[in-house]
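Some notes on the structure that comes next.
Missing here: one protein chain of the complex. Every other protein chain is in place.
Each chain carries a letter (A, B and C) given by its place in the written order, and its residues are counted from 1.
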Amino acid sequence: MKTKMPNYVSTTNACKLCKPMGATLAFRGIECSVPFLHGSQGCATYMRRYIISHFNEPMDIASSSLGEKHAIFGGGPNLKQGLKNVTEKFHPKLIGIASTCLTETIGDDLPMLLHEYREMTKGNQDAPILVPVSTPSYSGTHMEGFHAAVRAVVGALTEVSAERTNNIAIIPGFLSPEDIRHIKDISSRYNVPFTILPDISDTLDGPALLEYEKIPHGGTEIPSIKKLGSAAAAIEFGWTIDNIDSAGLLLKEKFGVPHRRLGLPIGLRETDVFFQTLQDLTGLDTPAVYENQRGRFIDSLADGHKYVFGKRAIVYGEEDLVVGLTSFLAEIGVRPVLCASGGKSGRFEHAVKSVCEGLVPEIPQIHEGMDFYEIEKLAEDLEPDILIGHSKGYHLARKRNIPIVRVGFPIHDRIGGQRILHIGYQGAQNLFDCIANALLEKKQNDSETGYSYM
Amino acid sequence: MKTKMPNYVSTTNACKLCKPMGATLAFRGIECSVPFLHGSQGCATYMRRYIISHFNEPMDIASSSLGEKHAIFGGGPNLKQGLKNVTEKFHPKLIGIASTCLTETIGDDLPMLLHEYREMTKGNQDAPILVPVSTPSYSGTHMEGFHAAVRAVVGALTEVSAERTNNIAIIPGFLSPEDIRHIKDISSRYNVPFTILPDISDTLDGPALLEYEKIPHGGTEIPSIKKLGSAAAAIEFGWTIDNIDSAGLLLKEKFGVPHRRLGLPIGLRETDVFFQTLQDLTGLDTPAVYENQRGRFIDSLADGHKYVFGKRAIVYGEEDLVVGLTSFLAEIGVRPVLCASGGKSGRFEHAVKSVCEGLVPEIPQIHEGMDFYEIEKLAEDLEPDILIGHSKGYHLARKRNIPIVRVGFPIHDRIGGQRILHIGYQGAQNLFDCIANALLEKKQNDSETGYSYM
Amino acid sequence: MQKNVLEERQNQVIRKEEGANLKISCDKESTAGAVSQRACVFCGSRVVLYPIADALHLVHGPIGCAVYTWDIRGALSSGPELHRLSFSTDLQERDVIFGGEKKLAAALDELIDRHKPKAAFVYSTCIVGIIGDDLEAVCKKVSEEKKIPVLPVKSEGFKGNKREGYRAACNAMFRLVGTGDTTGIPEKSINILGDFNLAGEIWMIREMYEKIGVHIVANITGDGRVEHIKRAHGASLNVVQCSGATMGLADMMKKEYGIPAIRVSYFGIEDMAESIYAVADYFKDDEMMRKARQVVKGELSIIYPKIQEYRKALSGKKAAIYVGGAFKAFSLVKAFRLLGMDVVMVGSQTGTESEYRELQEITDPGTIIVDDSNPLELSSFLQEKNVDIFVGGVKERPIAYKLGVAFCDHNHERKEALAGFIGMLNFAREVYSSVMSPVWRFMPRSEAHNED
Partner (left out) sequence: MQKNVLEERQNQVIRKEEGANLKISCDKESTAGAVSQRACVFCGSRVVLYPIADALHLVHGPIGCAVYTWDIRGALSSGPELHRLSFSTDLQERDVIFGGEKKLAAALDELIDRHKPKAAFVYSTCIVGIIGDDLEAVCKKVSEEKKIPVLPVKSEGFKGNKREGYRAACNAMFRLVGTGDTTGIPEKSINILGDFNLAGEIWMIREMYEKIGVHIVANITGDGRVEHIKRAHGASLNVVQCSGATMGLADMMKKEYGIPAIRVSYFGIEDMAESIYAVADYFKDDEMMRKARQVVKGELSIIYPKIQEYRKALSGKKAAIYVGGAFKAFSLVKAFRLLGMDVVMVGSQTGTESEYRELQEITDPGTIIVDDSNPLELSSFLQEKNVDIFVGGVKERPIAYKLGVAFCDHNHERKEALAGFIGMLNFAREVYSSVMSPVWRFMPRSEAHNED
């Protein structure tokens, strides 16, 4: 069931985005930073447009804006000019520079070019930290780009430290700003400092302002990143992250920071594991507020289980998000029938199977490297009752006249994508209510009588 | 515009509930209490059924279960037997006894009967506090019953105190458990003790349990109610509460507690006033977390204002809830065209007008004493785009093929009514997202193309 | 002395003993303060008359009684839906003092003109009895003016329990029966009594009877019509589903019109089959019986294999039952047995002594049998018996869920047809869908168990 059937040459309506986009999102979660694409102008503009459609927030991505002659003679001069201009106008503390397919293909050596630039600007007090990351869009997806950028930040900033503090690092991956706020809220209730890397909770979901911020406030503080080498442990969410893209493993290898790989804390069990991990690390019980959320969530499962039992769901999107959502669906008695992602980590199938084990009557179809044409083809036989994923599934939902519960990224046909809580007990509650109510709405609207009670 | 047009004799599909029901809900918010109806068995059962449909929680209401002979000879013996049985089985600290139309009509003197019972059980250490409240269902609605019960609790429990403490009393009225939790969360961030009366946040939204609780844990603690006479101030939500039903005014008249009447903190301005009041009373600025919620909420208004501008809304339900929702709708640019309630406080029109002032192009139709037959009649000319109210509006929404955003009580065709947050900046955010997305969904589904972007 | 059971109620709870015939106390007023699950007289009348879809149902009293019964039942209509609206005179203090007759007359006038119903039922509520409104007189007057039957239903809430309400409803309907023209009704004809067409159940049952060649005169009251009830006396036989709700009407029709009645149940395979055979039997028609066998065989061949699948998953699980009428409990006990499940508790709000005797006969030793129970008792029974699924109505639901026990709605607002052959399959699926949900393993009950 692993390979796509049939194995199309072309991709139609892809279920993935390109690698540099992920990097720009990760860089946006670092304090006072500017994401920068080394490539042609269009990439930056297209990605900004795409990101804005979801977050409804300014998203400045600088570009080296290569033209025809640079493609031939190399993009170095434009890169340097661009860094200079960004420094002058934005006064960033950090510029995160991601390569693109163009500059990878013409063979620009980003680390070398940055080295030259640093030499050039030596002595400049305000010189920002430059963090390059290689993100050719012809390999991997935005998630590989995201993780690689986070790792690059750690690689560039984190310093060796003799002592080990009680600081806990959380490497959440690409969650919503609301999710990150929830993690911050959780961490505020323990008695040890936390560093969440990256942190897009303010930078991609900020207040309206009197004065335009050149760089949105918020993001992980750079001194905290520097000190991560002394952390007591690094918790990294995501079963499908490649080792070479893992910031957590880098912290372990380079600085000896104990590494805890968890799934995205979506649904009951993965959230339980997260809190158990925090308890292990801090020695403190789960704060009462979350125990109460857990209790009420479980209570609501009893109240609502019948409305979702046995309903057939197609789940799609980023691999780790799909793993987390599938885990949750299995818990509540929804039957995942297809778990699909455009990513190709090679770890997806195993992860999905693990979270399904013992809870579902039949392991769902699990496919890496899928596009929406293929999902739609498979859906014809799967008789799904509901779709769970981002806005790109709308057309399929419409075609099949079934509800879609929008989660993840991008959500551009509804407001508030940045405010969706996916994680923790509260996130599970939110997902459960959305799914059960979507199914109830469908049943009610389809019924001839329009009954008043469930 | 105040009187209903035409003035029907009969009521069809009432937009109100009966007075004793409100009292039972209020009593459910007192620690270790049992609501008790003095009347025939059916009332208690019907109300339990109705309340369960919304909260999905056990809701035990005892009854004196009067039969034919009691209607003739008086309900005293059954009342006493009932109180004895409840005491024996539930071991409550308090029994809140509401009258019904039957016992009011046959002339049972509840205070006198309770006096007799107290005499009878004198010396019994475990004797619960008995709080009677007169709630003939032929006058007023469940809201009058709710408020009257809260006032009765204060009247029965609160003791005169020489000193004035920095304690703040909040009398929230009939909000959702999630709303009450939000108030508790807010109050936990100030440096003074708060007493929220009543508090249904746990009693009507508790966790699943290993052992059945005879009386659900939670509710306002009785010692706190006793001490309310020394409070620094009592904040009471609701513009339409009758003075004779106001617990806040009782605290003022009897104990000299300064009284602050606010609207339900729904939407931006009413929430601002609430936080301003807390600031006045505590001398502390609004905690950063709420300032941030406010900032993000306002930011989201900019992002989403176009999708709701000028949309015509019918708002219905309890008077104060409608006032709060209307205030919010006026702020976001939705045009309330009809504000309807089954209640008849005489204060509704003024309150709605006040919150609309300066924000709407035209004052909506405002009607007290409405039922859904009348709302439907008026809707024919009002061309509403959306309904805002409880589940009872579904049929109208279905008939007119417009969305309904479910708020308030009862919600029995969706899960999670008890978890809806109406109040505060976060509640406003939630309402805004729900309303904008309901309108976007309608537009998207109705469009021939099924466009992907907003 | 049983724990969690009030002293007054000790005799209303028994545990079946092999061979013994224990006496249960029942058919009495609810104990004050016991938090009975019972409703009232009004409720009984409302349940029975509610599905008559082309009649006006006006509740005379303060708003509560009308509003709590607004569209709460799943009784479907194939045509008019007047029954789904909630009409009330919404009595106010003034009316209570000066009397509500004028308001009632005006309300009837207004509503009959507005909706043109085929008849109107006017329900008394508690205080109507007390303030002394003469419903009979008002109804008579309006009936004459509007030329439709306007029927008072003497359903003052406090005057007994649900069963008195059934009686009041039957009395009101009996005034309709006999007023219609019976021309053209064939000999092999019946009335279906006691099914309320929840989730369309009566349509399935009608189809069964029609398939064997029986004509149906009136549905009483599922998908009911005033005109049909008026001519119900033209039928040869009353087939009464015996919740007790409509037996009173059948009795009166027997007395007045000599129409015999048979008692049936549509719940469960055996009872459903028996319902068809009994009618064929009554008409002593071999062809009809042949068809009946065919129908039953056909249905069984469809549902039986599927039921076996569910049985495989459910076998050995423990069930508890608490329903309104004890008659339904019989069928449920049998239905659970068909699924290989053990009934460990069974109770009803309004069972009679003979019904509880019968329950004792069909249950296993140790089974708790309870009359007019309440949440504290029920929750303790669920815990004592470590129940896997509880069957009941809305008020029982949160008790089960709070303890992490599966639940099956067998009440009047259900959306799934549970009567008939397909109904048995639906029931099995409903039970399966709750029992087999993975959510239970996360409940404190299971977690505590896992930690043992």
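The definition used in the following text is that a contact is a pair of C-beta atoms (placed from the backbone, for glycine too) under 8 Å apart; a residue touches a chain by one contact, two chains touch by 3 or more.
All figures in this text were calculated on a predicted structure; none of them were measured in a lab.
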Visible chains in contact with the missing one: A, B
Touch criterion as defined above, residue of A:Asn13, A:Asn166, A:Ser187 or A:Thr282 at the omitted chain: A:Asn13
Listed residues A:Leu209, A:Ile244 or A:Leu284, member touching the removed chain: A:Leu209
Options A:Ser65, A:Ser224 or A:Gln426, residue touching the unrepresented chain: A:Ser65
Those residues of chain B which, in the complete complex, touch the missing chain: 268, 298-299, 301-303, 305-306, 309-310, 330-333, 359, 443, 447, 449, 451-454
Residues from chain A at the interface with the omitted partner, ascending: 8-14, 16-18, 20-21, 36, 39-50, 52-53, 56-68, 70-71, 78-79, 81-86, 88-90, 100-102, 105-106, 136-139, 141, 206-212, 214, 373, 392
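Methods note: only the chains that are shown with their structure count from here on.
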Chain occupying the middle, per Cα centroid: B
Geometric centre distance via CA averages, chain C-chain A, whole Å: 53
Chain centre separation (chain A, chain B; CA means) in Å: 40
For chain B paired with chain C, centre-to-centre distance based on mean C-alpha positions, whole Å: 33
Residues of chain B whose C-beta touches two or more other chains: 53, 56, 206-208, 392
Per-residue overlap in chain C, given as positions that touch at least 2 other chains: 70, 72, 398, 401-402, 404, 443-444
